[in-house]
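All protein chains but one are shown in place.
Note that the chains take the letters A and B in the order they are written out, and that residue 1 is the start of every chain.
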Amino acid sequence: MIEHLKQKYLEEAHDLLLELEQTLLLLEQNPAAAEGVETAFRVMHTLKGSSGMFGYQQIGELVHLLESGYDAIRASGSPFPHALLNLSLEAVDHIRLLLDAAAAATEACQTTHRLLLKRAAEMLYEVVPATDSSTAPTRQELTSWALLFAPQADLFKNGTNPLYILEDLASLGQLHTFADTQLLPPAQALDPRCCYLSWKLLLVTDAPESDIRDCFLFVEGSCRLELHPLGPGNCLSSLSEPATAELARQVREGLSWEQFLEQLQQPGAAVAAGPGQLPTADSLPEAEGGAAGLQTRGAASIRVASDKLDDLMNLVSELVANQERLSLLAELSLQPELAGVAEEIEKITRQLRDKTFDICLVPIGSMLTRFKRLVRDLSQELNKNIVFEAEGVETELDKNVIQNLSDCLVHIFRNSIDHGIEGEQERLRKGKPAQGKIVLKAYTSGTNVVIEVQDDGAGIDLQKVQQKALQKGLIGPEDTLSEQEVLELLFMPGFSTAQGVTAVSGRGVGMDVVRRNMRELRGEVTLSSRQDAGTTLTLTLPLTISIIDGLMVRIGDTDFVLPLSFVEKSYSITPGQLSAAFNNQLVLDGEPMLYANLADAFGCPGVGRQSFGVVVKTGQQKMLLLVDAILGEYQAVLKPLGRFYLEQDFLSGGSLKGDGTVALVIDPQKLIQDIIQKTAISI
Amino acid sequence: MEKSILIVDDSETIRETVSFTLENAQYKVQKAVDGEDALQLLDKHQYQLIITDLHMPRLDGIGLIKAIRAREAHQFTPILFLTTESQTSRKDEARAAGATGWIVKPFVPEKLVAVVQKLIR
């Protein structure tokens, strides 16, 4: 089967598995939910059907077993057995592996497969049903047959055309048809929706009986069908023409099947014959025409490949840049009409841009199943009692952000379940409810989306963190740290409070990785915690990663964009203030403020005039950046600088300006980190 | 004349596979994602054959078959339903509702075309 269909199948299979997983988790909460069983059954049915077609036989056989189990439950209406639920969830995981050819080929996967099949069979059946035995059509000796085909009067109501069946038979070999018109009423009483005819047939064929029966496959239940072997070879070769005509007359007048057979057995009855004359009357009201003027109806939602969206996004941002250029030209132009057109295009472009961004947004709810599952599985594994709740699941984020975010959240959830929430006994001792709780809250705040993960666990032991940092030499014994500073230690590379490395979260990644990933998304992560009351992690992310509301500044002859989300304030700086600066600090509004001259930081000292300062705040760090000029607010569409500028990671990318040149978008977190490191050395 | 076929299935894979196969066999194919969707198309068009899955959200296959047979214009249109080996009870139900025949999933393209040719010429 063709590759793109297979790709579609894979996508769909993953979606189905997700739906199944969701349904199963729902069923776990409410084992009596009949519609849940129905949905699970339907999903499995679909999965099984398509898996077989694309060569995923193993998926097919596993789902087949489960599907039958669900069918039985559905039929009996009994509540959903918990054991089947666990098995199904395991099967979901396993099928995901099977969809990956490389993973499926491993011995481990194959062993799992055998085990799952065995368990499923034991649970659901006494015996494993035999797999489809492929029956190859076997040619055999030429045989002669007599047939009776007497359809019920309502045969047409099922859309069957008996002539096609006769044609199919004729294709098997030599066929004589004898129509019985005994039941045919006079024309005025004839109901064209009823079938009044029946046929007696003689067939000489080398096809096996099963092929003959196959022709009647769909009408088996709605006709009388008799199949009588007359003997090997062509028994009809000696049937004379007059004999055939006589037989036809007799049949027409209602010769019974038994009499028909008798006639045939009479010596001298058989003739050599050409193919039988087929009735030609096309009496069936065949549905014809009407296919003209096709109208494809749009579904409520459609599926679009992710990279197509990326392409669209690129085109739109290109359009935005060119539109700005057009507006600029229109302003300079002497033709007043041009300004009107440019304005209109600007309006449309803005709408198009907003719509496109909107298309790329995905609700946070779309990734929740993964966490529900994680909480369920992990808490079972660790023998903890934890419930997961989510709020604001409709909050939307850029699809690319969601993908990356999901991994960070998994790590955070693991931490909460493994280290945060206590065992039941301990919780009761502390006077807390036995069941622990993890809440995910998502909401929009300005152009940011905030995601909080809150647990009501033990909280972070500040003392322990400090001891550990001391051991690791991250802080000195005389350092006194504020609570916030202690929590910040957790984000330092190489810091991990896990007492022992557990299978759950001790995988060598810590909160520093989470923070790094978040920063790659131009987001931030902060932590707050209260002893025995719980921990809250707050992730703040921009709505989209490809557009930035920024402040355009100039240094030398280059324009830079500072993301507005990091900009606190801007100042006009006098030479007097600069000469009074001391120890990298400048006094602003009566307060000393760490500052850096961006021209120096960018390695082109002496270029700038440093007439303006922009206060940038990243996390706990504030810094005044000196620039030549502030050009105003600017919406930057971010473009990657590419592999030649990987080293310059203090830039998040470039942005195309209206005049066709490139402005550079600064990553304030990285820039300030670089400046501080450098200053620390030079002091 | 070009024969036109309606495929009704909530699985995109099945829809695409069936239509790909049949289009290769020179049929004209239209697609519907469920029974409701199909009925809307059937109000506007005639088909020489309808192929439907039995398990779909909204209006399922049996419901769809009954609804089709209740319509004057489609009383005699052949209807094939997609089924799996395990479902003999559904087969009878679908037949009783007015289906013409069935295709057992999984199927190979040749099989599909062969079954379709049983019903439309």
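A few remarks follow.
The working rule: a contact is a pair of C-beta atoms (placed from the backbone, for glycine too) under 8 Å apart; a residue touches a chain by one contact, two chains touch by 3 or more.
In this text, contacts and distances are computed from a predicted model.
One chain of the assembly is not displayed; among "Dipeptide transport system permease protein", "Aldehyde dehydrogenase", "Chemotaxis protein CheW" or "ABC transporter ATP-binding protein", its UniProt protein name is "Chemotaxis protein CheW". In the whole complex the chain that is left out makes contact with A.
Checked against the full complex, the candidates A:Q174, A:S198, A:S317 or A:N400 give a single residue touching the omitted chain, namely A:S317. Note that of A:T369, A:T558, A:Q577 or A:Q635, the residue touching the chain absent from this view is A:T558. Interface note: of A:L227, A:V362 or A:V662, the residue touching the hidden chain in the full complex is A:V662. Touching the omitted chain from subunit A are residues 314-315, 317-318, 321-322, 558-559, 601-604, 639-645, 647-648, 650-651, 653-654, 656, 660-664.
We take it that only the chains that are shown with their structure count from here on.
With centres taken as mean Cα positions, subunit B sits 27 Å from subunit A.
Those residues of subunit B that touch subunit A in the complex are listed here as 1-2, 4, 10-14, 16-17, 20, 28, 30, 32-33, 37, 40-41, 44-48, 53, 55-57, 69, 73-79, 82, 84-87, 92, 95, 98-102, 105-109, 118-119, 121.
Those residues of subunit A lying in contact with subunit B across their complex are 1-2, 5, 8-9, 12-13, 41-42, 45-46, 48-54, 60, 64, 67-68, 71, 129, 132, 156-161, 164-165, 167-168, 193, 217-218, 221-222, 284-291, 294-297, 299, 303.
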